[in-house]
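For this depiction, one protein chain was excluded, whereas all remaining protein chains were kept in their positions.
Every chain is named by a letter (A, B and C) in the order it is written, and numbering of its residues begins at 1.
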Amino acid sequence: MEKAREAVAVGKISGAVGAFAHLDPQVEERVCAKLGLKAAPVSTQIVQRDSYAEYLCTLAVVASSLEKFALQVRHWQRTEVREAQEKFRKGQKGSSAMPHKRNPILSERICGMARVVRANSLVGLENVALWHERDISHSSAERVVLPDSSIAVDYMLHKMASLIDGLVVYPERMLENLNATRGLIFSGQLLLALTQSGVAREEAYEWVQRNAMKTWDEGGDFHSLVSADEGGDFHSLVSADKEIRAHLSEEQIARVFSLDTYLRNVGAVFARVFG
Amino acid sequence: MEKAREAVAVGKISGAVGAFAHLDPQVEERVCAKLGLKAAPVSTQIVQRDSYAEYLCTLAVVASSLEKFALQVRHWQRTEVREAQEKFRKGQKGSSAMPHKRNPILSERICGMARVVRANSLVGLENVALWHERDISHSSAERVVLPDSSIAVDYMLHKMASLIDGLVVYPERMLENLNATRGLIFSGQLLLALTQSGVAREEAYEWVQRNAMKTWDEGGDFHSLVSADEGGDFHSLVSADKEIRAHLSEEQIARVFSLDTYLRNVGAVFARVFG
Amino acid sequence: MEKAREAVAVGKISGAVGAFAHLDPQVEERVCAKLGLKAAPVSTQIVQRDSYAEYLCTLAVVASSLEKFALQVRHWQRTEVREAQEKFRKGQKGSSAMPHKRNPILSERICGMARVVRANSLVGLENVALWHERDISHSSAERVVLPDSSIAVDYMLHKMASLIDGLVVYPERMLENLNATRGLIFSGQLLLALTQSGVAREEAYEWVQRNAMKTWDEGGDFHSLVSADEGGDFHSLVSADKEIRAHLSEEQIARVFSLDTYLRNVGAVFARVFG
Partner (left out) sequence: MEKAREAVAVGKISGAVGAFAHLDPQVEERVCAKLGLKAAPVSTQIVQRDSYAEYLCTLAVVASSLEKFALQVRHWQRTEVREAQEKFRKGQKGSSAMPHKRNPILSERICGMARVVRANSLVGLENVALWHERDISHSSAERVVLPDSSIAVDYMLHKMASLIDGLVVYPERMLENLNATRGLIFSGQLLLALTQSGVAREEAYEWVQRNAMKTWDEGGDFHSLVSADEGGDFHSLVSADKEIRAHLSEEQIARVFSLDTYLRNVGAVFARVFG
């Protein structure tokens, strides 16, 4: 956004064909500087439109990233997932037909508006190739897309900020959903542990997969089996697999199935971003 | 597609500026007829490009509809939902890192390709406004987008057909997911039954919502409660609500919570489409 | 437009998931018929968005065709061409800097707006693939693009109609511009006449081109030579070319350079379109 803002902060007073037939180029420089603008090095009757295209494309990238976050919230808020949801004010009505339903209305709105902002970037791009580097056909189009995209992204940013502020998070549901695969999420770690213990990858893959498939296929009603200790889960099946056990001890397998092992580097990622 | 195909099945032999300076218009009509084409009523050096734009837009609508189906499969195949999934051949590898993972690879591929077909329609639209109704700038662009979009949609249709042929459906999971809301899906029907029994809609909405919210909020670990009869589900709460019971008998409430009632007209929908 | 209008003239009262849980499908049919709509054969909470995409794409094709006409007017109105121009009301100001300048302002405006309508069709296409065939993300986007595109095309059609009504045409300038090539526009006809008289096309092309190039290269200041009879024009050069004259008589060459020959079939084109 900063780069794009700089790109459009450009002015010109170079006359009808950019020849400075009526005044000195230094006037342009001084006036632009007073307005906090750079003087366009070359211009025609107008400032060239590539920088406006860059601005509209940047808004489109921002809008698409906001859509990415909104899409995530919509997934979290699915009834079957329900790991997080938009704040629902006390007394707020849900769906008109289905009173219990809490819809991710802000997230859906943001997704829809991202489409508009995306499409408007096309208008900015089509506006670049003007006749004689200065016909005026871009004018009618820019009157629509410049304010529409600017206002829409501003609105989306505000809505997204308040959405995140008010986001209701269900950590227990997250853990429950992780456990719903009965240990399968650790299959990659198991594969790695086997290859590190000297098993060829092809072979290790086959051993892991046969146990994974068994766990998966027996999981038709897997939610009732969540955190069950009575067998049928991936950890138990792996522990009972003789070929695997020939290479990994019970302790090593336990480390594979540990969230602590899995998440040991997450702090480093946060440190990278937030310092 | 049929309309769009007809729109582009047009030919011309009207000369370099469409004046038939070199031959009789009847020659054009006869030759076009032999080729199964209509003669363009007016043409320049070229057939006007609006019909090709229509063709590319039609492909984009078809691709977007295929994406809609593919998106549905991707939802079904989510680990937390798992109501249906793309066929997984015996011996097929899943994710390289996670051997158990079965990804909806065809559906994701179709979604991605829909974006390309959609964008190509823009090229078709930009090709319409040619200089003098006949410059040749569309030529380089059409060499890319006409074959690319045609081939992509053909490929997507074939993949989608085989995807649906091989789709693995889990009806028990579907029922389980429906039940996971512990009866909340019938809230709309309950609201209707109350208003039909004479309760004002505003009031009915409030009664339904208070029970719905209670059911929902207690459903933090709702999967363990699926098909539970011991209370806490929406049906029980509603049956115990005195204001509701003052207007609806136990039998009437049972009808509200019946899938048979809910689905009684589904056959009529199928009859509409498949005759 | 008629097809697209029909495509969106569709209604539904099939309930929140399209199952007609609350009323008979016949009610939907009767109500839709009263409103002049067709009942959607299948629907979810909403009518599927492919028909709206078709509508927006159709508007985009219409807008692009209007841009094609507008582009033509802009070419005609170029100072160097000046074959036709938008009406300029008495007392109307021209360019603020250059009082004599008459700009094709309507045509440029139409070109700019076509870009907006074109881009909006993309929004319609992105709206098709909704979650579960019925999320509500299309709503915020359609509130922008459906009215904007509909109103813009209506405006463009009105402006284009009045532009054509008031178009100022300069037939003498048209003839003058045709003559400015000093006969080169008949080169295609000459090529044809030579091949019909038995010359191989390759050879004929070479003969025609050498005279055409000579005419062209000497035309650096060709406007001062317009309708000159003193030689240097294509007709004279061709008449003096011995190889050509060995196959075509003076009379045959005169027929090649006759507008009457060239335009003899134009009436048939008008008859095709206007009956």
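Heads up, the rule we're going with is that a contact is a pair of C-beta atoms (placed from the backbone, for glycine too) under 8 Å apart; a residue touches a chain by one contact, two chains touch by 3 or more.
Just so it is clear, the structure is predicted and the values come from calculations on it, not from any experiment.
In the complete complex, the residue from A:G11, A:P104 or A:G188 that touches the missing chain is A:G188. Interface note: of C:E29, C:E176 or C:D241, the residue touching the hidden chain in the full complex is C:E176.
The residue touching the chain not shown here, chosen from B:V144, B:A200, B:A240 or B:A254, is B:V144.
Contacts to the hidden chain, counted on chain C, fall at residues 78-81, 93-95, 97-102, 122, 126, 170, 172-173, 176-177, 180-181, 184-185, 187-188, 191, 205, 208-209, 212-213, 215-216, 220-221, 223-224, 226, 234. Against the chain not displayed here, chain A makes contact via residues 3, 14-16, 18-22, 24-25, 41-42, 48, 50, 53-54, 57-58, 60-61, 64-65, 67-68, 70-72, 75, 111, 114, 118-119, 121-122, 125-126, 128-133, 188-189, 192, 261-266, 268-269, 272-273.
Residues 15-16, 74, 95, 97-98, 103, 105, 108-109, 111-113, 115-116, 118-120, 122-123, 126-127, 131, 135-142, 144-145, 148 are the ones on chain B that touch the missing chain.
Please note the rule applied: only the chains that are shown with their structure count from here on.
Averaging Cα atoms per chain gives one point for each, and the point farthest from that of chain A is the centre of C. Note on chain placement: the centre of chain B and the centre of chain C lie 34 Å apart, centres being C-alpha means.
If you average the Cα atoms of chain A and of chain B, the two centres end up 23 Å apart. Counting partner chains per residue, chain B shows two or more touched chains at residues 122, 126, 188.
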